[in-house]
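Left out: one protein chain. Kept in place: all the others.
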Amino acid sequence: MSTELASPQGLTKSRIEALSDGIFAVAMTLLVLDIKPPAVMQAVALPRELLALWPRCLSYAVSFLMLGIYWVGQHNQFHLIRRADRTLLWINIVFLMTTSFVPFSTALLSAYPLWPSAQMVYGANLIAIGLILLWHWMYATHRHRLVDPELDDRMIRFVIRRILIGPALFTLAVVLSSFSAVASLVLYVVAPLIYVFPGKVDEHWRPNAH
Amino acid sequence: MSTELASPQGLTKSRIEALSDGIFAVAMTLLVLDIKPPAVMQAVALPRELLALWPRCLSYAVSFLMLGIYWVGQHNQFHLIRRADRTLLWINIVFLMTTSFVPFSTALLSAYPLWPSAQMVYGANLIAIGLILLWHWMYATHRHRLVDPELDDRMIRFVIRRILIGPALFTLAVVLSSFSAVASLVLYVVAPLIYVFPGKVDEHWRPNAH
Amino acid sequence: MSTELASPQGLTKSRIEALSDGIFAVAMTLLVLDIKPPAVMQAVALPRELLALWPRCLSYAVSFLMLGIYWVGQHNQFHLIRRADRTLLWINIVFLMTTSFVPFSTALLSAYPLWPSAQMVYGANLIAIGLILLWHWMYATHRHRLVDPELDDRMIRFVIRRILIGPALFTLAVVLSSFSAVASLVLYVVAPLIYVFPGKVDEHWRPNAH
Partner (left out) sequence: MSTELASPQGLTKSRIEALSDGIFAVAMTLLVLDIKPPAVMQAVALPRELLALWPRCLSYAVSFLMLGIYWVGQHNQFHLIRRADRTLLWINIVFLMTTSFVPFSTALLSAYPLWPSAQMVYGANLIAIGLILLWHWMYATHRHRLVDPELDDRMIRFVIRRILIGPALFTLAVVLSSFSAVASLVLYVVAPLIYVFPGKVDEHWRPNAH
């Protein structure tokens, strides 16, 4: 009994998941606050002003999907993690801190979609989330510390490779942003689609292919 | 074990529902940020300025109820869906992305309640949510993919017809907005009431009428 | 099976509670957005400007506690309600719609704490929440429609009287606001305390007095 508090045994996985779901839900919904109705005087001017909102709408969609991807990634990890400890808990809180930062970096990219420094901050934020998620996984699986002892090593490495896709693409986008802002922007838009569409990899791991 | 991660079996229905509840709760509550206390200098001017907020209050109520309707619709579907797969998961995230957009389209309608382009954007947003919810249902029920094999085909078609009411009404409202902005606005206000009040249809399907 | 969808049996109490908890959490937290750091040029001017925020801080505290009171009230009802139907569901959504409006009426009262029309809007909002909560209870308990058939009638009436305290006090505050704005404001501040402190009534109903 006396040991329950100092170690975070009291924080079951479900509590961390509840806070994570809440923070993801708020961060994803706050993104829309960056898109504001244009101020126009005449009805005839409104359609053009609405069309001019496309960079903000695009940033909104990309960030929403990327947050969705990281949310899926965190929960997939928790599905394989058996228990939490203090270190895992704090890796999670740092992960959520980086996640909550996305509404800012998205607003920055929306305001300056083709400026390298804005693209770099946005990319750096997404890379940071991905690397912390990787750290989370490597901490949990190191010597099977917090996962099932039976968990297959190939599975552990498969997850690592899959997490690395994001940071790799965004690093490329950050580097590209110094040379071609348009190419960098295209990469940001394409990146989430790679995760969203089920690929060959999914077929391979699917329990009952049909 | 090794198959649990690549396919989203780890994301049980309850996790998707938790994120959905969170996003709906935030989107519904953010609507109020669009209604701001008027800036007046004299106490005598405040009542008139408050009354002038009625279009924003009306938009607030309509959007809140419509989001409530779609929230009920999504959960009713999940009640009949037995399991999730990666595609269903991503249809859900796109559904939530469209849902989270409502605070913007509501703010736009509030600002320009009688301008066709604002009415069209608002209508298009609500139509999109409805159609994605329909896609969600058709994907899940196609060849009883993710629902109970025993689920009655009449039930499946009944749900389809019920979901279609919204997009049909909003398409009419969008078309009307070019001809009569007032008529279009009336339709937006009436639409949620059709779902809210229990109708003959409910009587028919109610387990124990009394 | 075929009846599960048209009637909201699919929406178990827990789903409604999850949405309610989310909306209350967001509405209570959004209240703080109404308190903004003052813009001052010199450090020496900041303390005075901070003290000038007291009406906003007071509104914040009163609204936060009142929302807490209504949250407790709704959950106490759900503890006694055995099942939900479509009407109860929609009474709940209207209840949440009125609840979500509190950040606006609070911001209005903060901006004009001593103006009758602001006080009336604030009072009307709190009265509306209380009356909808009463409607919720009366609908659920009418002929023991949705509660345990064994539930004591004295208990049902006790809950009604307890809910009515709020609307009664706020009606008095609204009436007072035309005569003495200060008296009205005092009543708004005192009202939540009546619910918060355990009173004789609690002693009477407490399972094991000690």
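First chain written, first letter: the chains are A, B and C, and each begins at residue 1.
Operating definition for what follows: contacts are C-beta pairs under 8 Å (C-beta built on N, C-alpha and C of every residue); 3 or more make two chains touch, one makes a residue touch a chain.
Computed from a predicted structure; not experimentally measured.
The missing chain, though absent from the display, is touched by one residue of A:Leu50, A:Leu65, A:Ile81 or A:Leu108; that residue is A:Leu108. Between the chain not shown and the residues A:Ile93, A:Ile160 or A:Val182, the one that touches is A:Ile93.
For chain C, the list of residues touching the undisplayed chain reads 17-18, 21-22, 24-26, 28-33, 35-37, 43, 46-47, 50, 60-61, 64-65, 68, 71-72, 75-76, 78-80, 148, 150-152, 154-155, 158-159, 162, 196, 198, 201-202, 204-207.
Within the entire complex, the positions of chain A that touch the omitted partner chain are 1-11, 15, 18-19, 21-23, 25-27, 30, 33, 86-87, 89-90, 93, 96-97, 100-101, 103-104, 107-108, 110-112, 115-118, 121.
The rule is simple: only the chains that are shown with their structure count from here on.
Taking shared numbers over all numbers used, the chain A to chain B interface scores under half, which places it in the different class. Superposing the C-alpha atoms of chain B onto chain C requires a rotation of 90 degrees, rounded to the nearest 5.
For the pair chain A and chain C, the distance between C-alpha centroids works out to 36 Å. Chain centres here are Cα means. That of chain A falls 25 Å from that of chain B.
Multi-chain contact residues of chain C, defined as those touching 2 or more other chains: 22, 25-26.
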